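A single protein chain has been omitted; all remaining protein chains appear in their positions.
After this line comes chain A, so read on.
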Amino acid sequence: MPMVDIDWLREHVELPQDLTYEQLAKDLVRVGLEEEEIHQSQLTGPIVVGYVVDATPEPQKNGKTINWCHIDVGDKYNDVDENGNKVPRGIICGAPNMAAGEKVVVTLPGAVLPGDFRIEPRKTYGHISEGMCASERELGLGDSHAGIILLRDYGFSEEEYENLKPGDDLMHLLHLDQPLLEINVTPDRGYAFSYRGVAREYFDSTGAKFTDPVTELTAQAPESAGTNGDIEVIINDEAPIHGVPGCDRFYARAVRNYVPGSKTPNWMRRRLSRAGMRSLSLPVDVTNYVMLDLGQPLHAYDLDKIEAPIVVRRAKAGEKLTTLDGKERDLSTEDLLITDSPNGEQGSRVLGIAGVMGGLYGEVTAETKNILIEAAHFDQVSIARSARRHKLPSEASRRFERGVDTQLQPAAAQMAADMLVRFGQAEASLTPTDINNVAARPAISFKTSEVARVAGLDLTDDVIVAKLEAVGCKVTDEGNGNLLVEAPTWRPDLTMPCDLVEEVARLVGYDEIPTRVPSAPVEGHVGLTVPQLRKRQIADELAEYGLVEVLTYPFVGDADFKAFQYDAEKVAPVSVQIVNPLAGDRPYLRRSILLTLAQTVQRNIHRGIENVSLYELGHVYLWDPQAPAIPALPGGVRPTDEQIAALNAGLPDQPMHVAGIMTGKAEHDGWLGDARAVDWTDAVEAVHRIADRIGAKIALEQPKADDAPAQWHPGRVAYVVADGKKLGLVGELHPKVNEALGFPAHSAAFELDLTALFETLNNKPVQAKPISTFPPVKQDLAFTVSDDVTAEQLREAIERGAGDMLESIDLFDVFTGEQVGEGMKSLAYAVTFRAADKTLTGDDSEALRERIVAEAAKLGAQLRA
């Protein structure tokens, strides 16, 4: 994002002499230019002027010649000899341009240069060097490292140079101590990517005197010589995007007899360098400087290499271009190109992708004498797509895709030409080519009452008009609060009345808007929905049961599939896959929370935490390879119901799940005794607590070992069933899973589809049964039954037999062993009967007992004596 240098900004708007970067940031943020960062100076002094008293060349064995110099750095920093006299410091310098009589930049011990480079006295080449003469690069001022900075060449006037005294503080003179404000420019404010724009915003914020530099430059620019001025230009866009021409203005101006190798003045290099741009050559530096200053990207061509006419056209299928960065690019027929016409073949040679990046041919070089400056206006969408397609976001494309001022081109070329004349002894032509097809923008009909209707600000029409004019709008009052507003050419974002409301509101200040709390209409359902409440209850229940809630990233990959004994080739195709995952090894979204929960359990175990039991409520994502493609639809128009259905049909199912993993001890070990290790019972209890908490009716259905899913212990897993549907699994993880994840043996887990479980709830109030006051009859019944029969099946049989009279049934003993026989088990129940309307007799209870025994017998269960 752009850097703002107070020194530079001052050229367009009056700033207080003592303006700090902190205050500037505050002033700009008020109108919407946010501070990204105030970059503090990366240097610490002392860095001072040094006068080279003598420099003695000393050839070295390695072939290099170094200079042993004595440099006067002023009384404060000079050495003291044995007689107490101040004498110049001895400094070793290897730079070829070191010479006696020069004034140079001396970094003294204690100074810190960029990259935490600390200057200290050091022994080298047989001398003690007490400081260093610095190059541009060492100070972070630019790229040059060919020699040290000679101050006579460094942007000071003759008089200023004469006045430089040894020991003068260069931190200040070279702006080394200056911070820099980086601002954050929102996409609607392309014009703020320039000092011109920032200066206007400063004016909008503070009312400081602002002079638009473009006014004078435009007046200075020569009259257009039509389409065939300095060079013939043809715009031939056969494939405009959305009907918008790719190029609606092309301005080209020649600058001739430039002296090759002319130097960029130091102040300009310093400014470019502070803006993060390398100094390359005067013509390139000038185009960059003008772009930063005014916001108009420019391109400089070697005029002698370009063969007229220049043709602006779309690329042809199969066309290629090697861009300045050396990459060959396949061009799309949507790419807008700047081409020229060698051998009379119009548009046959590609010079660059318009507004994005130039090609290798036609650029200015060290030999260039005659320069053609291109200042054009390109369609935002066309540039944005080309930059996106070729992954080439450039300083130019960043500005074009946000919208460049459509009337800025002559002024920008004028400024560039002026600089090439001044610093490169060139001659600017007076016959620029200008193709101006910029369509007039419709004026916005604006009711002043919109300001109150949308912003809630009560302003007079006069204030509203004044604010609109302050941002550069032309306002025509049509009476009755109706305005006709023409937005300024640098504000392509102002198209609707609400855009103007924002301009007025931000200039008046959002603080002026009153405060009011709206009352929502109390109609229909109020409060949380039933699923929202149930979700909270489950989250609370599991925490109360002792588990810790986590929220894991939903990303999984082959390693997770493998640890959980999934076949990646089967799971991946039904998993949602990310095109650009952060971690290449986890490109999928989970189908089961257990996979990502396990990663978190592992992390805790690795951190030395024992007895980790975690749960998560979250979504899983089920990709259907047969899902229909999702259509692209325009915004700003409500899709038809069919179109909305088509949008949703392409999305994966994303049900809400809850899952838990429990490891280690089920309770705390302590002085009360040793705790029990976690096993399947803990997970089963968790599942029952969930169901009981929300009033769900669930049952467990245990698969045969051969049919058990591979993630689970084949003998210790059950489906959780509600309403006849399998909604989840509970049990112990398969020993292989525990081993792969480093979990203790018998770690238990569960996962339920809550979206489906909630659908089984009727959400009606509980219908209470009357409470009988007649006495109960209690009986203990123990059955011997085959191992194949589950406790659940036997319980259901007892319930069927007992019918209405059954009050409660509790399993109080389970055992296997010799007494009951091979493949058999004994289950003992305490059963309580009670009638609603009478005291049960001995005969009654005997009859109930017989009915129960008969039902149990259907499962092969025998009542034990």
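The criterion applied here is as follows: a contact is a pair of C-beta atoms (placed from the backbone, for glycine too) under 8 Å apart; a residue touches a chain by one contact, two chains touch by 3 or more; residues count from 1.
Methods note: contacts and distances are computed from a predicted model.
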| item | value |
| --- | --- |
| Chain excluded from display, named as in UniProt, from "Metal ABC transporter permease", "Ion-translocating oxidoreductase complex subunit G", "4Fe-4S ferredoxin-type domain-containing protein" or "Phenylalanine--tRNA ligase alpha subunit" | "Phenylalanine--tRNA ligase alpha subunit" |
| Residue in contact with the excluded chain [from A:L551, A:A710 or A:L811] | A:L551 |
| Residue of A:V48, A:V198, A:L617 or A:M824 touching the missing chain in the full complex | A:L617 |
| Contact residue for the chain not shown (choose from A:M496, A:L811 or A:A854) | A:M496 |
| Residue touching the undisplayed chain, where the options are A:D330, A:D540, A:D585 or A:E739 | A:D540 |
| Residue, one of A:M98, A:C133, A:A505 or A:A718, that touches the chain absent here | A:A505 |
| Positions on chain A contacted by the hidden chain, ascending | 29-32, 34, 186-189, 334, 380-381, 384-385, 388-389, 401-402, 452-457, 496, 498-499, 501-502, 505-506, 510-511, 513-522, 525-529, 532, 536, 539-540, 542-554, 576-582, 589, 600, 603-604, 607, 609, 612-615, 617-619, 621, 623, 627-639, 644, 647-648, 650-652, 654, 667-668, 670-672 |
